[in-house]
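Notes to accompany the following structure.
Left out: one protein chain. Kept in place: all the others.
First chain written, first letter: the chains are A and B, and each begins at residue 1.
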């Protein structure tokens, strides 16, 4: 696809400064854009402009700097750059020659569903219009998958799972394994059967090799619009709200309850039976072992309000020096006192 | 399945208080049980009783509270609830129409073995009676799997692995990948070949996407009755005892030795070449880098006895305030001394 800057600027509802007839052939990053490509600029990477060979830039409307090439001023360069990437690149999805696969006769497939090679779909499954089930995936009994979903290669969706519309699940994810529940009977651990399921609402994305366990009796639920990264562990009976962001290698213990728009940064962990209020931010590698009220921002090996954690952390850094100074002062005082006697 | 409370009470060897003719249609959680269902009550959730629509409860025999519906008093409500779940729900296992699969002619299958779609079983494998190998699983050369095992969809069991009876392995688990061993030869890392295997004893459960590496020369072993959650990493040559509980996202470094009945809570980690004695409890997110004697209870970023960790943690919390007060006292002393001169 080719288009000129006038067309792009109009598409983005931006203000074009410079020659609108310049032809753009694609999008590029500020580090690697080639001639003919358009890149986007934020306040953070302004200093990289001079080494960049892009033929045009998308810049914040507040920018006052002058540029050697044409620019389009917009409100949110990142969001508009996303639109451009989509314009220039068809989304890549798995397809290939469909050969051997195993679909139970009881399965209901919507309009234009794509099922790729070596997929297994078991009894009483229903799959909505335009959904793609990529190669090597497994869809267990009685699963419902909505419209416009993209199940990447090698995903495992176990029995009774319910998945809404526009959901993306990446390779290696396992949805609906048994939760981790045992009861010691005096001689051995007795397994607690897991007869609940997993419910994933619309617009959710789930990362590669992430695991979401089924509820013991009820459901584990992932709220509308929540996005989850790779290698995340979600325990049984967890309730996650809407539009949350859960970054890679995080973990949420059984029966915990995460409010809407919560952010769990990379490697954070929430133990069992915790409630985290709406709009909380849990910073990277933070361990949450107590309930958090709405709008909390916490960090630390043991989660504390972020400001307090920074103070304690700074005090710990100075600790060897602080102790030394206190002892010196004390010795000084003792000496002068002794001298005064 | 339907039965009345008399039948259930008899089955559980409990004491029924109330109408034994009430018909029970299934089990429910205290949060979501519907009319006709039976739920179980512990001291922790007694306060939720009034909102619950269950038609009966299983309660601890020590309960003195009166209930609006019939109850069955038992010694351990959780264990008996597990029995009831099993009574009311057949365990769900994958089955489906068996279509294309690849089983080497040298494979020995026991009585009533179920092999699902798109399974690969290589040479010289032996599988015991009543074991289920679910869709998309891979069983490598010379693997032995015992009786009554459940291998969930998309499990990878690599060559020479030995698995006992009644073992459950969840989706995405990888058993027997090479351990992580290299030796720098001055110019590059040289791979240490791994010719050992993995031995999994009876009654073990292994969670989704968990990885257990094979031994370098000898075996990595998981002891009888040990239960492992999701996304756990077990290094080469690790020895794990019997009836251990290892919660999600934990990791055990190469050649470490874990005694019987050890509990590793979620996200805990043990470095290489460590010995942990019997009955130890490693609390969540604790990093163990020294041997632990039997019956230790440890916590902290650097594992310490739990009580000591709590003291140090409390002292750290107060540290900025403590330092301030100490300095004030010192200044006060200096001033009065100066005044006294």
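Here is the rule we go by: a contact is a pair of C-beta atoms (placed from the backbone, for glycine too) under 8 Å apart; a residue touches a chain by one contact, two chains touch by 3 or more.
This is a predicted model, so every value here is computed, not measured.
Visitor: Taking the full complex into account, find the residue in B:28, B:70, B:140 or B:225 that is in contact with the omitted chain.
Guide: Counting the whole complex, the residue in contact with the absent chain is B:140.
Visitor: If I consider the whole complex, including the chain that's not displayed, which of A:14, A:70, A:140 or A:153 touches that chain?
Guide: A:153
Visitor: Which one, A:112, A:291 or A:317, makes contact with the chain that was left out?
Guide: Once the missing chain is taken into account, the touching residue is A:317.
Visitor: Since one chain has been left out of the picture, which residues of subunit A touch it in the full complex?
Guide: 27-29, 31-32, 76, 78-79, 82, 85-86, 89, 91-92, 94-97, 99-100, 116-118, 135-136, 152-154, 168, 170-172, 203, 205, 207-209, 225, 227, 229-231, 243, 245, 247-249, 266-267, 284-285, 301, 313, 316-317, 319-320, 323, 326-327, 330, 333-334, 337, 340-341
Visitor: Take the complete complex as the reference. Which residues in subunit B touch the chain that isn't displayed?
Guide: Within subunit B, the residues touching the omitted chain are 100, 102, 104-105, 118, 120, 122-123, 136, 138, 140-141, 154, 156, 158-160, 172, 174, 177-178, 180, 182-183, 185, 188-193, 195, 209, 211, 213, 216-218, 231, 233, 235, 249, 251, 253, 269, 271-272, 287, 289, 301-302, 304, 311-312, 315-316, 319, 322, 326, 329-330, 333, 336-337, 340.
In this section, only the chains that are shown with their structure count from here on.
Visitor: Just curious, how far off is subunit B from subunit A if you go by their C-alpha centres, in Å?
Guide: 26
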